[in-house]
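Take this structure first; my questions come after.
The complex appears here without one of its protein chains, the remainder shown in place.
Naming follows writing order (A and B), and every chain is counted from residue 1.
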Amino acid sequence: MKLELRNVTKRFGAVLANDHLNITIDSGTIHAIVGENGAGKSTAMRIAYGFYTADSGEILVNDEVREIRAPRDAIALGIGMVHQHFMLVRPMTVTENIVLGAEPGSAVALDLRNAAAAIRALSEDFRLTVDPDATIETLSVGQQQRVEVLKALYRRAELLILDEPTAVLTPQEVEEFFSILRRMRSQGKTVVIITHKLSEVLAISDRVTVMRDGRVVGNLKTSETNAAELARLMVGREVLLRVAKSPATPGPDVLTVRNLSVQRVHGVSFDVRAGEIVGIAGVEGNGQTELIEALAGLLPESQVTGTITFSGRDLRTLDARRRREIGIAHVPEDRHRRGLVLEFSLSENSILGVHYRPPAASGVGAMLLDQKAIDRRADLVIREFDVRPPNPALPARALSGGNQQKLIIGREFELPPILLLISQPTRGVDIGAIEFIHRKIIAMRDARCAVLLVSAELEEVTALADRLLVLHNGRIAGEVDPSFATAEEIGLLMTGGRH
Amino acid sequence: MRDIFTISLVFSTIRLATPLVWAAIGGLYSERAGVVNIALEGLMLAGAFTAAAVTFYAHSPWIGVAAASIAGALVAFLLAIVCIRFKANEVVAGTGINILFLGLPGVLSGALFLSSGSTPQVPQEELLPTLAQLVPVAPHWRVFTNVSAISVLALLVVGFTWYVLYRTPFGLRLRSVGENPEAADAAGIRVQRIRFLGVILSGVLAGIGGAYLSIGQSSLFTRNMTAGRGFIALAALIFGKWRPVQTMLACLLFGFADAVTIQMQGVVKLPSGEDVPIQFIQMIPYLVTIIVLAGFIGQSRAPGALGVPYDKEA
Partner (left out) sequence: MKLRELLFPLLAVVCAFAVGAIVVLIVGDSPLQVYSLLLGSALSWPDGIGYTLFFATPLIFTGLAVAVALRGGLLNIGAEGQLYVAAFATAWVGIKFAGLPSFLLVPLCCLAAVLAGAAWAAIPGVLKARFGSHEVINTIMLNFVAVALVGYLTQYEYRVAGDPIMESAPIGETAHIARLGRFIPGLPERIPLNVAFLLALVALWLVYVLLWKTKWGYEIRATGQNPAAAEYGGISIRRQIVLTMAISGALAGMVGINEVLGYRYRYYDGFSDNYGFTGIAVALLGRNHPVGILLAALLFAVLQRGGVPVDAFTQLVSKDIVQILQALVILFVAAEAMFRPLQKWIGGRGKGEAGGKGKGENAMRQEVAVVGQQAGVGKI
């Protein structure tokens, strides 16, 4: 199936997400659409799938103009989409999820048995093995993704759109996934991948379209380009793909973790010293979230076993507030959920966690908020961390993802901390801000802070960390030297192979 | 003790649980679709008033019930528009509906019947019949058919709901909308339409539950006659984990507690020999609800998207 977006424009409020886009996807190819976060690539494909309607422009399927006003229409035309965040109903079975919206049987009687058989056949055809009667809750992330692909295939999709499909996969799983895509291409299907991972684009696609700020800035044959050129098109200037870093000179132990177990984490032990960055790599869902939250004091103590020592003190007797007081800062992985109160102003957000004591609170018993001191603090953070727009009275909601992240990082870095827990620091952040944030993290380390960095972006964590631990199924699968380890080695550890 | 646990206790339980079952199952349709329904109380009042008023004029309880279901549907439609179309906070909007039906029946009955809030009494033969009155049975079976027809219908509704929810495409779609509306939307399902339907159904069923209160259990409508039953029904729904059969059992439990306290009046005495003050007996159903809710909510798993308005462009 050939798909073409002609002069498509889409606005959300004041933001022009898609600006007169012209994208052509040829039949039977694997086509990548790349761009920074916020470039508009997801929006463009969601328009093709009917999730949004374009303000102007046309969509052509096999050279005919078509009206796509809802996912129903797209599905009827043979367009399928697998979203970045899976669209699965967790308590229901694989079969129920796949047939949802196209239920077999009659209006008064659902026929799931035939459906299950059909699904089994399809999954064998494309080597997407999964048990039709399992509930989604019991499946791994990789298996859930297969269900998503099966959903589209069940509805006879000829063109499959995949939004950031490899975000949740280990390097080995990525390879398996690519071979599935090649198999689909050989069967005549068309595949569109939305991604920001340039190495994968070069590995799998036939053509690549580059988007920036809502516009198409490049349309190239993959074999005729390279990572540097693509990065330059994505950002509009030369981009440093790796931040310069001098070797670490670590000092005494700051954080000592022994046999820590809580929820998904099992018997984890490691140390972080002053002046070093310890990285934790691993696909999300292997215990990273729980580990960081346990160290920050955000999980119920009754569920935690093992010891955590901070410069000689037993951390487990201290609550989250006390931990911050003694110098442990935390940049959370979900900035909207944990890191900010979106309706609060930048000022109010800049004191989250220190709001109850001087300088934010003053007077007798530190009851009243000292607005002047708060504003001073906010100005400092905004200035030092390049938060835009630099207006402390704005609600945090008004800022872009990258600026929100800089605000949080500024707030935590300015404590100043002795230990820094930092998780997914550049998720959803544009490349310019990524460089800035990376430099700041290294600066903290050079200022003798101990840094524990968790990231699902392998490139990021190998670039920044001085030592790299790999987490799999809640356990430390191994430790590697990030300057020498290969993606294959790390990938092996991520899937449970021993080092 | 033996004075309390008699066969009449069983019938009392069924009688008192019936309006709860109607309201709770109604609430189930709305909440499984993801829309919190705090307004069961107001919907029941709407149904109760409409049934009493209409039956007085039409001289037939079944017309009254039909009118009550329509009234419930209309009020629920209003709730649906406010919550789904205008994305209002569902609890606040539901509270508004409840307050509305504290006052509106009073004004309407003032206009219709020149009364201060109650409707005129409906004669005995025009009230909702028992099964015995509908189906002639042999004398020694008659004691078992001394239940209201509406109670029997309630049982059928529970079974019907179970089938619809788990064995039909509509039920599958309803559940998906309540768990993950984005996924349902991506699958091509009309999320808002199903939510509307769920809320309206809750109005129909809660309205019938209210009708039973005014022309089944009683013979007229009085101000605020539901006395919190709508909320107790909601508690039963939570206790019943949003599943039809379990919800019905929870309603029976609450009905049982209610029935026991009524039997206790005049039977159970304080150590001094005096009667237990009526106020303490009145408190019991409400205290039971609080205790049940506290004890069991932790084990209850609500529909995933319950209480979250679905906004596609957000």
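Everything that follows uses one rule, which is that a residue touches a chain if its C-beta (ideal position, glycine included) is under 8 Å from a C-beta of that chain, and two chains touch if they have at least 3 such contacts.
In this text, all values refer to a predicted model and were calculated from it rather than measured experimentally.
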Out of A:Gln145, A:Ser261 or A:Asn403, the sole contact with the unshown chain comes from A:Asn403
Sole touch to the unshown chain from B:Ala58, B:Ala132, B:Leu155 or B:Ala227: residue B:Ala227
In the whole complex, of B:Leu9, B:Ala58 or B:Ala88, the residue touching the missing chain would be B:Ala88
Even though one chain is not shown, chain B touches it at residues 31, 36, 38, 78, 81-82, 86-89, 91-93, 95-97, 99-104, 106-108, 110-111, 114, 116-117, 227-228, 231, 234-235, 238, 277, 279-280, 282-283, 286-287, 289-290, 293-295, 297-298, 302, 306-308, 311, 313-314
Residue positions on chain A contacting the omitted chain are 12-15, 17, 37-40, 43, 296, 298, 319-321, 324, 330, 332, 337-344, 348, 352-353, 355-356, 360-361, 366-369, 388-389, 391, 394-395, 397-403, 428, 430
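Keep this in mind: only the chains that are shown with their structure count from here on.
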When centres are defined as mean Cα positions, the distance from chain A to chain B in whole Å is 45
Given the complex, residues on chain B that touch chain A span 167-173, 175-176, 179-180, 182-189, 301, 304, 312-313
Listed in rising order, the residues of chain A that touch chain B in the complex are 12, 51-52, 70-72, 75, 81, 83, 86-92, 96-97, 99-103, 105, 107-110, 151
